[in-house]
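For reference, the structure discussed in these notes is given below.
Rest of the complex left out; these chains stay put.
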Amino acid sequence: MLVEILLAGFGGQGVMSTGQLLAYAGMHEGLHVAWIPSYGPEMRGGTANCGVTLSDTEISSPLVTEPQVLIAMNQPSFEKYAGAVVPGGVILYNSALVKETGEYPEVLVVGVDANRMAEEIGNVRVAANVILGAYIGLSGVISVASAVEALKDVLPPHRRKLIPANREALERGAALGAGGGRAVG
Amino acid sequence: MSHLPRVLMKGNEAFGEGAVRAGCRHTFAYPITPQSELAHFLARRLPEIGGVFVQAESEVSAINMVFGAAAAGARVLTSSSSPGISLMQEGISYIAGARLPCVIVNVMRGGPGLGNIAPAQGDYFQAVKGGGHGDYCQIVLAPASVPEIIEMMILAFDLADRYRNPVMVVGDGVLGQMMEPVEIEPGETRTAPAKPWATDGQGDRPAPNIISSLNIVPEDNERFNLDLAVMYAEIRRGEQRCEEYRLDDAELVLVAFGTVARVAKAVVDRARRDGIRAGVIRPITLWPFPEDSVKRAAARADRFLVVEMSLGQMVEDVRLSVEGEKPVHFFGRPGGLVPTVREVCNEVKRITGVMPGAEDVPAATGVDR
Amino acid sequence: MGLVTFREERCKGCGLCVEFCPKKIIVLADHFNVLGFHPATATDLSRCTGCGICAWMCPDVVIEVDWNGGKPPGERGESPA
Amino acid sequence: MPKTFQRPQALTDKPFHYCPGCTHGIIHRLVAEAVDQLAVRKKTVGVCPVGCAVFAYDYFNCDMIQAAHGRAPAVATGVKRVLPDRVVFTYQGDGDLAAIGTAEIVHAAARGEKITTIFVNNAIYGMTGGQMAPTTLLGQKTTTTPHGRDRETAGSPLRVAEMLSTIDGAVYVSRVSVHSPRHVRLAGRAIKKAFEVQLSGQGFSVVEVLSTCPTNWGLSPREALKWLGENMVPVFPLGEFRTPSAEEAIEC
């Protein structure tokens, strides 16, 4: 088993820590993991992407260049990376900010209204975790419990109060994802 | 009690963690992407353990603070990325000339000039041929994973003290920014050997110590340089390090370091699935270059493919080792791009003729120097 | 009377125009613009004095201010405050 | 229909990449307005720093040079010595000018180089992720002073305008801020005056502009302006520190 996941969005959408969350959760489940940012310019307002590799054998290249999974939090990210997803892969996107998706016949393309759901939860910054939850629900690559557990690793002590909102995001996303396929959108 | 044997750590933090485990308590640095987390980590960590982090006003100043701290006998670190390392060249030459031990981290980025902050290996020549003036050499280590960064940092401090010479540890943006699991070690750290030559105040010594790189009489300076040469020869004999991966029966030998070596290993795995007997030499010491390993391989293998994130720099050292015995090919992505497994596989197929007739078509991004 | 126009697609929703408009007629809209921000917009243009302070404080030069009849409140580049 | 406010000609139409509420944008606009008002756009050469303003060459609608970190005054010197009749300015942050570029700014001033420097002091390294700058306030938390800048280990804020005003070749030295519309207006006047001093050939001119970094200060844009006014201004008093003798002072 070797899964390469790409997460992409605006700086500030929490894409980086969501990727770390996934890596931590994988590590706790005994997988080999690597997390790697494709950090934008030395400046603000750019796009922020990261790649996560989960594998049950040692990871040679930690670079995610042929992702099976794309989590796209905004339109530019979708456009930039959708084409890179390998046949048989899946794209999950934030339908609040991705409006045009185009055709990817060999790929499962799933819209998640993550911004809206995050605002319902009360914190727009948990949107990325909604989509991660959806991916976990959809794929079962790791358990939701591991992801929730890993929130402690990713959130520094003084931000632990954000755990409940993030847990809710993961869980509600997972519930959506477990519904599978187009039903999510 | 939920007790974690492992944490996910950024490469940049691992440089700092490795330094701490090596007993380094003094760091002088100036921020620069993509290595700033190293400074952030140590700015928090060092004061907790009685150490000192000083943010210098520039890299020029940082390397000279390192000079002073090393002269005073400390295990001392600085860290930067390409443009900042260029600014340190005078200082590094002075450190080599004053026979001071220190460790310098270069998390390389795309050049030349301001370039960008993407991963690159275009500072190989600067690191191994001597970017500063004069005939000095620095030991250069190139880890390829986050846990290995920690290991290499400890080795770096040991080598620096053993030879009283600067040691550079090079990474790239990928290595600096990626996270991998790292074992949490018990708290103990190494200590530096005694340094009776240090300028730490005369105290009970019979005479003052002097640290200087000035040898105004040419004959003295020649003697100094020849002594250095003897030491360098010793290092070249004794400190070559590399990883050999699936090399035993390899007809094609990929040579790559750092991040690219991981790509190369994945390429080898894939190529072998296609029936191509490939292997990897991953130089861990860039200087001294593991020429013995390359020479041995040159006796057995059919050809070499050097892969770098540059226009081709280490390839010269491979050629110097191979000495015309076997063809040495090159594939590089300069300026901030990491070669992908797929494109290196294509290059492998092209040069091994598995894609027949492709031999003479230059690869899109392969540059033949 | 002033007329403020917003190049909505470049607004970053920082709220500085909202903060400094003496007439408090600027708000951040509910919707997202292409950049993912809630863009600024004027609620009651008829109360706009054309003072230009909003434009003056906007870090992204999102706002233009026209003076709709009469003498503008000041010289260009000298008007606000 | 007369314009109260429109985009200055000396700015291109490219959107700024700065964070929401970052006052680099305001300062860019003030510089562009000064260039427009003096009608020198076509003979102006600007030099951008390494810092958040590194892409300023995309925003200023005149010939632009991207200089190495801290070296903009040296680069500007090179330009001005070749082309003495051009208008040459540098735009630099506090890491760029007050740390790595200290020697370059001091000696551009000492030589009385006929250039204008816009010095954007936001008390932090914005671009690289919020490290301490020489101008960081005591107690201010940054990524390299996680418990706040401590005088004992990290020293005290460097007051650049005061330092440069000890130098004879620096004929115009002032400090302004952009934390309120009134201060923005005064900042614009100081910047214009600095360019006028250059045009008069009297020597070096510099305007230190107190600016915000909401992102790395961890404040909203509004809070950031407030913090600037309440915390930075007392440490970095506003005013003109040196003016050409004949000039009248600008109220600050």
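The first chain written gets the first letter, and so on, giving A, B, C and D; residue counts start at 1 in each chain.
The rule is simple: a contact is a pair of C-beta atoms (placed from the backbone, for glycine too) under 8 Å apart; a residue touches a chain by one contact, two chains touch by 3 or more.
None of the values given here were measured: they were computed from a predicted structure.
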Number of copies per protein chain type, counted over the whole file: A x2, B x2, C x2, D x2
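The definition used in the following text is that only the chains that are shown with their structure count from here on.
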Approximate Å spacing (C-alpha centroids) for the pair chain A, chain C: 37
Where chain A and chain D are represented by their mean Cα positions, the distance between them in whole Å: 40
Contacts with two or more other chains, residues of chain B listed in rising order: 33
Junction residues of chain D, two or more chains touched: 18-19, 22, 54, 127-128
Chain B contact footprint on chain A (complex, rising order): 20, 23-24, 27, 32-37, 39, 41-42, 59-63, 65-66, 153
Complex contact set, residues of chain B against chain A: 6-8, 33-34, 116-117, 173-174, 177-181, 259, 262-263, 265-266, 269, 338, 340-342
Complex contact set, residues of chain C against chain D: 2-3, 10, 12-16, 19-20, 37, 50-53, 55-61, 63-68, 72-74, 76-81
